[in-house]
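Of the protein chains in this complex, one is absent; all others appear in place.
Per-chain residue numbering starts at 1, and chain names A, B, C, D and E are given in the order in which the chains are listed.
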Amino acid sequence: MIETNKNYIRQNIAIKRLDGRTYKDFRKLSVETNLIEKAEGSALVTLGETKVLVGVKMDLGTPFPDSGDVGILMTNAERSPIASPEFESGPPNDDTIELARVVDRGIRESGCIDFHKLCIKEGEKVWMVFVDISILNNDGNLFDAAAAGAISALLTAKIPKLNDNGTVNRSEYDGALVVTDLPIMVTTALINGVMVVDPTADEEEVIEGRVHVTSIEAGICAMQKSGSCEFTEEQIMTAIDNSIAMGKELRKQLKKK
Amino acid sequence: MIETNKNYIRQNIAIKRLDGRTYKDFRKLSVETNLIEKAEGSALVTLGETKVLVGVKMDLGTPFPDSGDVGILMTNAERSPIASPEFESGPPNDDTIELARVVDRGIRESGCIDFHKLCIKEGEKVWMVFVDISILNNDGNLFDAAAAGAISALLTAKIPKLNDNGTVNRSEYDGALVVTDLPIMVTTALINGVMVVDPTADEEEVIEGRVHVTSIEAGICAMQKSGSCEFTEEQIMTAIDNSIAMGKELRKQLKKK
Amino acid sequence: MIETNKNYIRQNIAIKRLDGRTYKDFRKLSVETNLIEKAEGSALVTLGETKVLVGVKMDLGTPFPDSGDVGILMTNAERSPIASPEFESGPPNDDTIELARVVDRGIRESGCIDFHKLCIKEGEKVWMVFVDISILNNDGNLFDAAAAGAISALLTAKIPKLNDNGTVNRSEYDGALVVTDLPIMVTTALINGVMVVDPTADEEEVIEGRVHVTSIEAGICAMQKSGSCEFTEEQIMTAIDNSIAMGKELRKQLKKK
Amino acid sequence: MSGAKRPKEYEKLIVKGKRCDGRKIDELRPLTIKVGVIKRANGSAYVELGKTKVYAAVYGPKELHPRRLVEDDKAVLSVKYSMLAFSVNDRARPGPNRRSTEISKVVKHALEPVIFLEEFPQLNIELIVDIIQADAGTRTAAVIAGSVALANAGIPMKGLVSACAAGKVDGEILLDLNAPEDNFGDSDLPIAMTSTDKKITLMQLDGVMTKAEIQKAIILIRKGNDYIISKQIEALKGVYQ
Amino acid sequence: MSGAKRPKEYEKLIVKGKRCDGRKIDELRPLTIKVGVIKRANGSAYVELGKTKVYAAVYGPKELHPRRLVEDDKAVLSVKYSMLAFSVNDRARPGPNRRSTEISKVVKHALEPVIFLEEFPQLNIELIVDIIQADAGTRTAAVIAGSVALANAGIPMKGLVSACAAGKVDGEILLDLNAPEDNFGDSDLPIAMTSTDKKITLMQLDGVMTKAEIQKAIILIRKGNDYIISKQIEALKGVYQ
Partner (left out) sequence: MSGAKRPKEYEKLIVKGKRCDGRKIDELRPLTIKVGVIKRANGSAYVELGKTKVYAAVYGPKELHPRRLVEDDKAVLSVKYSMLAFSVNDRARPGPNRRSTEISKVVKHALEPVIFLEEFPQLNIELIVDIIQADAGTRTAAVIAGSVALANAGIPMKGLVSACAAGKVDGEILLDLNAPEDNFGDSDLPIAMTSTDKKITLMQLDGVMTKAEIQKAIILIRKGNDYIISKQIEALKGVYQ
């Protein structure tokens, strides 16, 4: 983006954004589930022009030595070069790793999955839940799209049957993965002193920092400050308020499905 | 190679090649086996000045989950920088991976090894057959030399004895690896409209593409088009005919040993 | 370092070194142990301004197939960029690998640890002793500092208790790791024809090569010539004499602790 | 071609001329092609062939890094084929593997012959193919989608490339093998052809066929590719309506 | 926050206002800061916070490699946080992992706001943090040590950065969680603040808290950071005495 456009965004951000939204507006989020039959659960999230595809796979694994009676959540993100001219091939970079870890923390800390129920044999065998996030088109705010995709895919996930010899039978299911809450991440970015919800890719070129806040009904379950700027406590509270408000709406929308 | 030499090759290819062969001639292929006593089987193939050393190692492994009653074939190629000024150190690149996979497919799809016989305990323990291809000198047509080396090394391979406790005893043998057919790969390259068998390293600098065809007595068992050119159906049939004809000869030669 | 300083070191090395030592003087070596409570053993070695931190961790592992009744020693070194402007992030380079392997050999070949005693169940389960060497400040002669750190950390190491179910209990101990000898490495470097003990980082910029000699009471247990120079047999014997003499002193010092 | 034991439901893969998914011997699986599905890309396509689902995007012509890969007299076509972790029954580890490296190469070689690479010396044309669900025929689907994405990106080409496979199953030559036919059949022969003069730009064979059977398979593949090209053109035309 | 079963000794983590290590609700663990501990570095610091022990060193400003990372109008702050193999109960494999990559990033973002990076365009300021023993609070200890090492290296800054965490344990908001409180508590909220105007430069939350609880935690953290900054200044002053 050229410098004059960047300046334009910065100067008008408090009044009106390039796409006509106010600083409190979240773009339209839509979710299509179960389009990957081979996955145990899947969701394609569209947030404005941002598209993120999330698949859930369940596999058998050995529990960690210090928590032998709980299943394992593995959240992984890939920035396929398909999604943006800025994305390069190769292993996940620090942005992608942060994305995966912040989404992971939102799910994990919300308590929405009782991982004790995913223990098959204590100390020996548990279910591993792989949440793989794949970015198809990057028009900004990948964090919120990925988080919505992850929880939506988990909501549709089924647990494969175990054969008598202990192997996985992926053609039959043993019921759904039980998900008891709906953690929703809402990101607020700082541009020229204004706290702006759900930034686009254009806006991300001028933001100074972001606050990612994941909420559930009972409160906030994960936060992350990102970017090399400072925030006042008030600005953090604005981000928290945005997340609580928008979280309520999106939880309603996702529950309906 | 300088441009005038390249042009010379291109212009004379239909009449005579730099080394005096016609476009149908395969270079002299010779095979020396069992020169690596530590390997379960081995062969040093010389094709003109091209030299390829292939070793077979047998090891215990766990079968793949979806085919618990069959042994495993692993074919690997290394382009040691010893063999050519163009080869660089490092993990196999896409050319080397293609080489290994095309040789592998020729052996696997020929059905020459009954992998069910390499199952030791269904679902738990099978023999893994490692075919390691090492290039010692590259004077062109590594594919055919490697394929001849692989099948020759397999023909000499012995299966180590198993100790009572289930470990491998490499000082005694339990008989030979049973190999019931002789897949032979023959490569035909396209230069200036002419389909040329067994290209040298000099010729490989001007070829437009290659067709690798592996044959057994019963027919063709693997093919691969390589290079960014187009082939007519007739040209493909020429490559198939070359492979059938040359395959018959080489099978006779290799059987004699 | 600028060229005139390098020349100064070279020309005066036989008379006096930059830090006032003669060519036979070893810098003051001090060792602080057990400062890492989470490690099974640890030692911080200070040799002049060189600082090396070594930690020992014990873990369960599977023995190597050809030596099923002995425990495993794994010595690893990391050149953290914390220690010198010349050190770069990334996996160990050839210098670091040589350092780890030469230290490892000194311990292993001295016979100071009876690895048969670290076998828990033959062919199945043995103790792995991880010696991790971390360089905190590089002022030269990392080899001798690392070797002193490794043996000092091993001297303080305790063996964790095994739980009834075979897992490791790191809050209780089953006694100390038995260490019956004190291998000491002493490095002599060649500068302008003079064999100089314990080079500093400044001196290392002008040395032509090094001889690392590890001694125990009974003799020499490991040696390594390093650097692209030649040594006369007499020079090698000087290095051996230095190691025997200095080894005696340091063994006394370390035993006292 | 794996020689795996057949489960009961696939004991007979052809019954009275009908295949296990109801298709005829020379019938392709249902094919959907969408264009322009990835907004950030210069060109893109989505292809569904049965349950096989593929996204392709083209970026460029643009600068090529690292510089040592630059070709002075033409553009480089960089192809990256990959299968998403959840696209297969058992989760695939992300990142390139030997299979995806080989397929990237043959897809690149399948498309290069129709592109006027010499129009963009020293530049890079990047084609990324992400397989979101793999159910037999991913490499041919990659060629179909890649060719359409290149056209959608306005890359000058002398024609399109289409691709499909035929194979021998229970003694018959079938067009466009599905997953059970691929797993329990005798051979698979994927072939890509140019739209202009039907020359062959990708060909692989796994499994035993005689020369005559190969020739018979190519006849089926020609018919399949004729249909696929018509669908590719239809999809591209749709963009401008 | 792991939901792990509590061993008997940690069944109650707060008894009569006292925590399991004897501290009060709003009390930090013993804090030691040393400056100039690594001679080869341009600046360095050692921080002990309870049993958590951390070395930090700064090299630069110096040339930045690879060149494509150079920023034309300011210096780059490169942060490398890592845990030594023996710093934890179960040996950690050397080399970066996902956790250390994320922490390196948030520590970098915590320190950048106070550095006058624009004074050294195109150059690199390298901060290395080696955790020699990890016992809860390594990222906040890394910020404390990193900030002091930068000052010791003479990097121009508008102030220091301090950091500590608060969290919810057994219904109470506690300052500076120790390992059992971190493992068996409900939430952990590490926050870094600038010494000048107490703005927030690092914030993460693991575990559930209401907005009111977060605000209460921030009050505790402010107090903790005031104390930490006084210790950072004291340590830096000590160097020049």
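In this text, a contact is a pair of C-beta atoms (placed from the backbone, for glycine too) under 8 Å apart; a residue touches a chain by one contact, two chains touch by 3 or more.
Computed from a prediction, not measured in an experiment: that's the story for all the values here.
*Asks:* Determine which of the presented chains are touched by the chain that is not presented, and list them.
*Replies:* Its contacts among the visible chains are B, C.
*Asks:* Who touches the missing chain here, C:105, C:158 or C:251?
*Replies:* Considering the complete complex, C:105 is the one touching the chain left out.
*Asks:* Touching the left-out chain: which of B:110, B:138 or B:238?
*Replies:* B:138
*Asks:* Given that one chain is not shown, which residue among C:125, C:170 or C:225 touches it?
*Replies:* From the options C:125, C:170 or C:225, the contact with the absent chain belongs to C:225.
*Asks:* I need the residue numbers on chain C that touch the omitted chain, in ascending order.
*Replies:* Output for chain C: 65-67, 69-70, 94, 97-98, 100-101, 105, 108-111, 115-116, 209, 211, 216, 218-233, 236-237, 240-241, 244.
*Asks:* On chain B, where is the contact patch with the chain that was removed from view?
*Replies:* Given the touch definition above, chain B has residues 35-39, 42, 49, 51, 53, 55-57, 59, 76, 78, 80-85, 89, 91, 130, 132, 134, 136-139, 170, 201 touching the missing chain.
As a convention for this text, only the chains that are shown with their structure count from here on.
*Asks:* Measuring between Cα centroids, what's the chain most distant from chain D?
*Replies:* Checked the centroid distances; the maximum from chain D is C.
*Asks:* Measuring centre to centre with C-alpha atoms, which chain is farthest from chain B?
*Replies:* E
*Asks:* Taking the mean of each chain's Cα atoms, which chain ends up nearest the overall Cα mean?
*Replies:* Minimum centroid-to-centroid distance belongs to A.
*Asks:* Which integer distance in Å separates the CA centroid of chain A from that of chain D?
*Replies:* That gives a centre separation of 32 Å.
*Asks:* Taking each chain's centre as the mean position of its Cα atoms, how many Å separate chain C from chain D?
*Replies:* Once rounded, the distance between the two centres reads 57 Å.
*Asks:* Averaged over CA atoms, how far is the centre of chain B from the centre of chain D? Could you give it in whole Å?
*Replies:* Their C-alpha centroids are separated by 26 Å.
*Asks:* Which residues does chain E have that touch at least 2 chains other than itself?
*Replies:* 90
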